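Of the protein chains in this complex, one is absent; all others appear in place.
Moving on, here comes chain A:
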């Protein structure tokens, strides 16, 4: 019986200590996270909490590197913010759109779509990457549903105040460096130019056949949310320097069908002949600065036509 009491006492001390540490460390990490002045986390925070741009561009790294906000903005005579993020997927885009629409209504939304948008990731990478949204779980109820896609026990893990910053500690520590804290964001309203030229030649772009129905349903929800809020949406496929396979084509067809059902225009530049030139690419999937300038001019023109006829 004495052992039983001792065990309970020691565990109570440990539990209280851990609880205090969790709150304390969590609060410190939260402070540094939300006072970032640059980088991808800063840009995500900006889209969720402050952006008021007329045009919002959503997508993965292809969006970040392909949509020159100045060129598109000059074409449209509107302000543009590139809300793309490396290694992000439709769930992330949907959560960001929901958070932004809660604050204001942009005049146009562009969704850059990958040829493997509905590919099933065996390792769950697409859901795993939603960790960048966890710091907003408490303060933004509208994105909770998406955060919980990470796993069945996510809501319990999120009882911890440190857990939302899991795997973000390195960038948090970098933020402590004076040079990082005073450095301004080096993107141009979310757009980042890639410098360099792709040299490896044309290779196949292979998508596996399995379609992730959850991803497809979130894509549909993204389209329907814009429709419900009366915000014009344009779906785009920006260029790649790869030959897409039949499964990727089927992915594209699913997107086309969703867009047709909701009267959403699609601009498909995936294998546009203008970009059959390696000199425009940084790597097989991303345009370099030269390519993105040409592409942004083309898209800007098309978006202008679309808004004029709207």
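Here is the rule we use: a contact is a pair of C-beta atoms (placed from the backbone, for glycine too) under 8 Å apart; a residue touches a chain by one contact, two chains touch by 3 or more; residues count from 1.
Throughout what follows, contacts and distances are computed from a predicted model.
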Identity of the absent chain, which is to be given by its UniProt protein name, from "Dipeptide transport system permease protein", "Phosphoribosylformylglycinamidine synthase subunit PurL", "MBOAT family protein" or "Homoserine O-succinyltransferase": "MBOAT family protein"
Residues belonging to chain A that touch the chain removed from view: 3-4, 6-7, 10, 13-14, 17-18, 21-22, 25, 123-124, 128, 150-151, 153, 156-157, 160, 162-163, 165-167, 169-171
